[in-house]
Structures are given as C-alpha cells and as structure tokens.
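Missing here: one protein chain of the complex. Every other protein chain is in place.
== chain A ==
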C-alpha cells in the first residue's frame, strides 16, 4: 500500500544552515512560490527516503522565536501551529541548528516543543563544530530535551544519511492523532527562563573550547575595519560591476550571433511575407535581444549569492548602517538595495527583513532607482552606439566610465529621495534599532550557489518566454498593421498603428528630444524595461529591412542625435519602472497610493532629467 506523502517543515534561526540542508535533501526538486496573500517566499522540495517514503519538505523563514514580529516570522509560527491558510500541518518538524552556535536554537526548540508537533533536532555543520573542538553528547542532549537529535553535514555527500534514517524510523510510528498545542507567546520572564534552561542543557551536554573561530576574527579585523572595511566594500562593488560587463561580453556575443543565425535561417527558408516577418522580426529578434542579457544576470546573482553565502552581507549592513542612516535609511536596507541592482522585484521583497514600517516603505520607494539589470540592455546599446571606446587617463575605458556614472547617478538620486522623504514626510522619525547576527564566515557551497542561480535564470527565461514574448508579438502587430496601400513608396511602418500611436505621443516627448519611434518603444518598456531595446529593434527592423535588424546600434547612431541618446540614458536612470515592479510595490505596501506615488515621482524625475540633459547637450552643440 502506498503511504501518504510525509510533510516535513524546516525551522531554525537565521544562519543555521537551513537552506543548505534543504538543498542537500531535495536537490533541484524545488518549487518556489508565495504563501497565499503575502509575499513571503514559500520554498517546497521533494525527496524519497531510503525506505521509499515520499516526502515534501517546506523551508520556513528563519526566526529566533515564535513571537512573529514580521510577516516572515508569522508564517513560520502559523505553519508550525497548523494555522497557515491552505497549508497541511507538518507531520514532523526539523529544527535545524548550527552546531557551532547552539544557544539560540536550543531556546527556540524549547519554545517549539510547546506546539506539540513531533520534532527532530538536526545538528547541522557538525564537521565545522568538530574541527573547532566542540564536542556534543548527542544521546544526553536528546534525553535532556526529550527530542531525537541527529547530526548532519549538509554540504557533504551522504552527510544527511543519519537524518534520512531517523526520519524513516520516526515516520513509521507517528501517532495518528495530533497532540494538543500548549503554545502561547512567551512573556519576557518566560523567555529569560527558557534561555537559562537552554544554557543549562548546553553546559551539561556540550563542551566548548575557549578559542573562537580564528579565521572569522582575522577576516573581520580587515572587513570590519572602520576605514579599511569601507574601502574594501567599494572595491568589491567595483569588481562586481566590472565583471558584469567584462566577463559577460564573450558569452553575449555568442548568444547574439546564435540568434542572428537563427533569424537568417528563417529568412532563407520561409517565403517573404507576414509569417517570415513575424518570426524573424517579432519573435527571434525581439525575444533574442532580451535573452542575450542572461549572462549578465547570472553574473550579478553569482556575486550576490556568493557574498551572502560567505557571510559578507551582514557585514556590509554593519558598515553601511550609520552612513545610510544619514540619508534616513536603515543599515538592513543595504541588502535589499544591493539586490535591486539585479532586479527591483527581489529587492523589494527582501525589504521584509526591515521590521520598522517606515524604514521599509522608504526602502521600497527608492529600490527602483537602483540600476536593475533590465536597464543594462538599454544602457549597453546606447553607450556602444554613441560613446567612443577610447581610453581616458590611459587606463579607464570611456564607455565603462559612462556606465559607472549612470549607476552612480541612480544611487545618488536614491539617497537624495530618501533624504527628502525623511525630511518632508516622516518628520517624527525615531531611528529603528539595528540588531543583526554577524555569522561566522563559511566557504560558499557550490551546489547551493548553483541551485540559486538556476532558479533565478529560470525565472528570467520564463519572463522572457511569457511577458516579453507577448509584448513583442503586440509590438510586431502594431508595427506591421495596417499594411501600406499597394504601390506606396514610403516605409511600410509609416502606415502602421505604431506610427499613429507614436506620433500622437511625440509632441509630449519632443521637448526631451525623443522621436516617435522612441515613444512607441517606451510604452512596452513599462511592461519590462529591456523590451524597449527589443521594441526599437522591431520598429527599426520593419522600417529598414534586414540590415537594420542585424545592427540596431548602427541604425540608432545614424538616426539619433547625441543629445537624444544622452536624453534617453537620463530617462532610463529613472525610467518609470516596469509593471511587475509596480505590482510588487502594490502587494508589499498593500496600497495603491504608494504604487501611484512611486510611478509618478519616477516619471517626473525621468522627464526632468531628460529635459535637462537634452537641452544642455543641444546647447553644447550635440543636437
């Protein structure tokens, strides 16, 4: 008889190695979604035990207690208590502990026990603990806690064998009727008493060497140095952005030539006509021009995941706390803002680590000003078409310098906006506390990083396959219909709906130097910014034929003035963000108002910046 699916839940403090255990158990058999009604990431994975039991495991958000003081922590509490809507009560809770740091987890476990759920304590990273001379009397610990205890080394092959065996044993004799929960929120004195009890048990069962992790101390002496640490942080960011452009280049060329060849093939095999134009100009050149940026997105996520896994992100927040405080931002806002360089959506979702509502709102409002990877296509295209690739001061590439300037402008404007918000809107502002564990450094785990990158790349490609694809079909349709009357000598696109729409908006955008083709591209650019490039590609391709489709950069260089190009760059620093970002802001703030505020202020900034750039450039003779 087939046994029913066994439901496991992983609970643990932040930095307990919960996620690496989750990856070790499930590999790539993971499903990432949201909990209903909230934007807390729900990660579920599947595996089969040695005895053949099918298991589903949910990686719950890290927490220090069941008090639930943020949406994440509420999910963990409700899930364990079986109160989360639409969720099955877990059959078995795996409480995951970092073996080198048991105090906080044992206290959490004592609190978890009151929920009455069957539980296993997993002493993770047991190899690191042993290497540091920490010894744990596992049997005694299990007896004192009244909970089975198992050691695991999530990062090693076979390191979870004992855990799997124990899961089989326990699941075989799980009671059919659930135990009653006696859990209620702990008072301060109960909390203190629980910590004392945890400390007593640890004193009985664990022998700690007096020496701390010398590597972490040595690295921190440099990384957390008041001045040296900040210089290092700047250096890391610089290398990261250099890598995004330098390393990705060969791969991008490869992808580009692949798509070009595919387009050629379609052009050669199919007869001239609508189908050929749809496949070559609409589908291949449109979607292709976006997929080309996959290498850059992988590289930026590679850096973010590496730094996170290594334990550096918390240090960066420590270094930046007071500096960002000057602009009215919380130190914890650093991580969400850094993620926003990849994409504002994960960035805005990451603001959940900020528990103060106002700090969180400010961070959400400015996150879209961080230059996200979707702007890279626009920047790269225009810079390579208009900015000469010459060296300045012998070493620095002028194109790279312009790119750096665009990023810097984004950051400076974000800080200014944050300062203005603090100054005008949230005057009775009391700084929220900054309390953060600085975990010991760990070698980043290749498998975890690979899974993380894979998940994100998949999300990007899905987006390219759905949102961007449908936008491209729409643009192609608008640019192709209605067809020109027979015998007309002007380009076909002049008769299209796209031209009609673009020309209607053109007067509004003429002061900033945009022509009607740009106006057409800006509209789908709101669905996803990178589509603007593809849309320009399609519009000029249909207008100019095959040659134009191959070298959109060269076409722009002949059709636009330098002032228009610079104005377009300035526009995209602020670029009223994509529809998905607006949707996330709406969901995260629970308010249409804040979404409208973000859209409006960015549109105003974009217009003002472009107006200024265009007119200054024209005055200097670049018109």
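Heads up, the rule we're going with is that a contact is a pair of C-beta atoms (placed from the backbone, for glycine too) under 8 Å apart; a residue touches a chain by one contact, two chains touch by 3 or more; residues count from 1.
Going forward, contacts and distances are computed from a predicted model.
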Per UniProt, the name of the complex member that is left out, chosen from "Protein-disulfide isomerase-like protein", "LemA family protein", "Ferrous iron transport protein A" or "ABC transporter ATP-binding protein YphE": "Ferrous iron transport protein A"
Option from A:32, A:170, A:224 or A:237 whose C-beta touches the chain left out: A:224
Of A:49, A:101 or A:561, the residue in touch with the unshown chain: A:101
Candidate in contact with the missing chain, chosen from A:58, A:283, A:314 or A:499: A:314
Absent-chain interface as seen on chain A, which is shown: 64-65, 67, 69, 100-101, 103-104, 107, 188, 191-192, 195-196, 199, 208, 212, 216-217, 220, 224-227, 230, 314, 317-319, 321-323, 325-326, 331, 356, 430-440
